[in-house]
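Every protein chain except one is present and positioned as in the full complex.
A and B are the chain letters, set down in written order, and residue numbers restart from 1 in every chain.
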Amino acid sequence: MNKRKVIEKVMLGVISSLAIVSAIPIFAIVINIYSEGARHLTLDFLIDLPPPPVGGRDGGIGPALIGSLILTSLAVAIGGSIGFFTGLYLSEFSHTRLAQYTQMSLQIMVEFPTIIIGLFAYMILVAPLKRFNALAGAFALSIVIIPYIALNVREAYRSIPYTLKEAAFSLGVSAPTAYLRILLGTAKRGVLTALLIGMAKAAGETAPLLLTILGTTFTYFGGLDQPINAIPLLIYNFALSPYERWHQVAWGAAAALLTIILTIFIISRLMVREVKI
Amino acid sequence: MRTSTKLVITIVVIAVLISIFMLSSWHTPTQQPITTYTATITSTPTTVPLSGMINGAGASFLNPQMQAWASRFYEITGGRIQINYQSIGSGAGQAKFKEGILDFAGSDPPLKSDIYNEFKGKGGIIQFPVIIGTIVVVHNIPNVESGKLRLTGEVVAKIYMGEIVYWDDPAIKVLNPELNLPHEKVIAVHRSDGSGTTRVFTAYLSKVSETWRSKVGSDFTVAWPVDEIGNGVGAKGNEGVSAAVQQNPYSIGYIETAYAYSAGLKIALLRNADGNYVLPTKEAVASAAKALVKVLPRAYEDWSHIFPDETVDPPGRESYPLTSFSFVILRQVYEDPVKNAILKEFFEWVLTEGQKPENIVEGYEPLPPEVAVIGLDGLKLLRTG
Partner (left out) sequence: MSSEKIFSIFLIAFASISLLIVTGIVISLIVNSYPIFLMDSLSFIFKSVWNPVKEDYGILPALLGTLITSAIAISISTPLAISLAVFSTEILPMRFREFINNISDLMASLPSVIYGLWGLYVLAPILYQYVMIPLHQYLGFIPLFSTKPIPTNLFTAGVLLAIMIVPFASSVIREAYSAVPYYLKEAAYSLGMTKWEVIKTMLGYIKSAIFAGIFLALGRAMGETMAVAMVVGNTFTLPKSLFDMGYTISSLIANQFPNAEAYNHMIPALYGGAFILFIVGLTMNLAGLYWIKKVMSKG
């Protein structure tokens, strides 16, 4: 009798410790990044041009920040529309063959190494245009986020109680109206969460941008057919450089990115909360 | 009235995009003609203020100096001209240049001959040195200071071939009798990406070691024998090699001198062709450059047979063996007249004003005038069709 109790206490202790260990890194990461980078987060830093490797002024992440904003908005616009309607289709027409194939495709897309998506975007948009360009980067990002948005939108619509759906259709309105105006109201929170998840992903991904946008030093935005910079790319480049000043900029950029991700995350959690019926 | 949330979001996204467009155009500074300084180079002042962005990429070696030039030029033109140079490696620079994806490439070695030949039917290219660079061999042996370790090309080749494994190998000890070299494995750091620095470095190793030449050869990327015995470390960019040497005690590496200075790495003395052990001082570099001036082709010619294989390890009492030029490669034909003009303006500035001491980053040496003129002559070939 006693032996089993002892084993129980030990195992529960082991499980708890392991669980806590697995949660430690996130706290360590957030603390480390803010302790190294938060001091750089001034308005100047967010708008200024990057500093030269040595000498000169302190500089900032202006072009990268604007670039990220543009790329993310574009990616969410493209990936969000495709993802939304795909998710809607999956939810309401789940019995069709196409739905099953699409479901499988999305599952495969989620697990795709993002560098391969970058290769694809390079082949389709960079090589023919003969220039590194922002559109290729946005395109690659949108491919990355389509499965996340689609699967979440599908859940959002699937979880609408059947009674509500029946009621919507019994009103005698057309299908588009039913799905997009009436039922969307109920699914709104789920859909917005999906878009926020997509936004967070698009803001943070690097590999799709590595082969497509090149990066810029002075240019905030030169046009969709020109190179552009982005915060994750800047972090990657500056972190691997040997210049202490660029390391500092990388930490600052990481702090900025982390703040953006945390904000999006908190907003999406707060929204989901209110759904509790 | 219930509006679709999707619609709202689309509107918000569009609004954000519009405001970003406006924001970025607000950041383009006020009009300012650039006639004031061009008067010193050409006699015809330009009255139309040139503006635009030029995309170049390539050698990580050139990066610190190119950033300094781009920054200065940005200031001079009041922000109208943005020279966007990204450090992706000489190999990548040449590859992207070949595909027509870049306006210009920065490269340690000149254009590969097969790419040069490809452009013959498309109007040709020009390539010219923009700065003198030197590669240093750095090490991280604790207790051995910078400028104290003596190495020869053959010894370095043997290290990277994996034939010399420990720092206290007799071959190294005999060169450094007064040093207390430890019995530790030499960790040989090299580039993991396509690198012009590697090309020049391996050209040197090929020149001083016949075994290296036949076994490994010289290119942007090579198969490093030292990797096979597990003592090699690959790092991305000069930046990466610098970091790797800093982080690994008992390592050795090769990087462009500018990076060694800024990172405070320990530099080794190299034995030159005349038998003297030298560091890349101003005199050593000048001596090497003098020896090189005699063999220089024109900007529109194929340099790949001469650089760097023939020009490394030049003669001269004080010459530094790993002295090389860093090149910029341009097409001769740019259909866009604005781009054409900007490239001409910028590189003319680089070859004249840019060579003045206040515009040179520490670790680089300016071109002697006889060399700068190669580029200036070449730039005259730029045309729109």
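FYI, contacts are C-beta pairs under 8 Å (C-beta built on N, C-alpha and C of every residue); 3 or more make two chains touch, one makes a residue touch a chain.
What you see is a predicted model; the values in this text were computed from it and never measured.
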So one chain is hidden, and I want to know which residue out of B:G217, B:P315 or B:P337 touches that hidden chain in the complete assembly.
B:G217
Out of A:S73, A:T102, A:N152 or A:S241, which residue would touch the omitted chain in the full complex?
A:T102
Touch with the omitted chain, as defined above, among A:R131, A:K201 or A:R245
A:K201
What residues on subunit B make contact with the chain left out of this view?
88-92, 94-96, 98-99, 112, 115, 185, 187, 192-194, 216-223, 227-228, 230, 232-236, 240, 244, 247-248
In the complete complex, which positions of subunit A touch the hidden chain?
4-5, 7-8, 11-12, 14-23, 25-26, 28-29, 32-33, 81-82, 85-86, 88-90, 92-93, 98-99, 101-102, 105-109, 111-117, 119-120, 123, 143, 146-147, 150, 174-176, 179, 197, 200-201, 203-207, 210-211, 232, 235-236, 239-240, 250-251, 254, 257-258, 261-262, 265, 269
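Throughout what follows, only the chains that are shown with their structure count from here on.
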CA centre of subunit A versus CA centre of subunit B: separation in Å?
36
Listed in rising order, subunit A residues that touch subunit B in their complex are 52-56, 62, 66, 69-70, 73-74, 76-77, 80, 84, 126-127, 130-132, 180-181, 184-185, 188, 191-192, 195, 214-222, 226-227, 237, 240-243
Contact footprint of subunit A on subunit B as seen in their complex:
2, 4-6, 9-10, 13, 16-17, 20-21, 23-24, 27, 53, 55, 57, 63-64, 67-68, 70-71, 74, 79, 82-87, 99-101, 236-240, 242-243, 246, 259, 262-263, 361-362
